[in-house]
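Mind looking over this structure? Questions follow.
Removed: one protein chain of the complex. Kept in place: all other protein chains.
Up next, subunit A:
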């Protein structure tokens, strides 16, 4: 069996196995899996409204996935996407309502602010890693909490004691009446174009620039990269900063598109942590991240329709969705299985 066939077969088989195990869970707990899965399907692709909202859900996942994947390629584990995203969210919302500018300046400015906020937060972790060898996992986890509570405190201050900021102005909004009309009043916004543009940007940086080559080299082998005359420290800081920039933009999608404001959060959004899984599912490649995010976003959004249309309780739905993702993520097992199968055949 050629590698290409295996590459295509592995995700398909893993999804099928995930669906089957999910079906078993539904049967055991007394629900009809066909009804359940058709509810999931219509929840994702049922009508233009669902499709619009599914794409909206995928958008921040793409950016969170890119953030994790980019750091991974340089050998860094950026767990801090969540915190970087929250600060990007806040920055975009603030610029979005605090300034009155024409759209052509305002929207890019809000996006830039979000990217800068995320980049700065990741830069701290990158700097600590490069200068003082503070492990980036610990630094970013802790920075997540500081980001969450700093954002909450700032929102409270900005809104005079309320729990959310003012709505972003029309000139900074990613939403458009056209997209709403097209998708039957869903909250689809233009953010998906920005997310896809960033996919291209990441591919370009990694594959087409000298800097990207250096970043990857550091990721493959730090010592070899250093021996070859590359500055490991500089590349570590740079990789974290760019990674944080993607994460901050992910926050901007929520601020300028989905929610149109920033509100106090009792806990993490989960998008940043899901971004880790998205990146791993996508094998840390830009295009892979798009697929991973699509899977995550679709399942996450479509699952909302399962209690609605099939009467399956949220708890069971969460188990099923987790199982599907689990099997997709453990695709390696299936890959090994398939390879053994084909080797045996060749041996005969």
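One rule holds for everything that comes next: contacts are C-beta pairs under 8 Å (C-beta built on N, C-alpha and C of every residue); 3 or more make two chains touch, one makes a residue touch a chain; residues count from 1.
The criterion applied here is as follows: contacts and distances are computed from a predicted model.
Of the candidates "Heme exporter protein B", "BMP family ABC transporter substrate-binding protein", "Lipoprotein" or "Thioredoxin domain-containing protein", the chain left out of this view carries the UniProt protein name "BMP family ABC transporter substrate-binding protein". Checked against the hidden chain, the listed residues A:10, A:23 or A:225 yield one contact partner: A:23. Only one residue in the set A:74, A:173, A:243 or A:269 touches the chain that does not appear here, and it is A:269.
Summarising the interface, subunit A meets the missing chain with residues 1, 13, 16, 19-20, 23-24, 26-27, 31-35, 49, 53, 57, 152, 156, 161-163, 185, 187, 258-259, 261, 263-264, 266-267, 269-270, 301, 304-305, 307-309, 311, 314, 341-342, 345-346.
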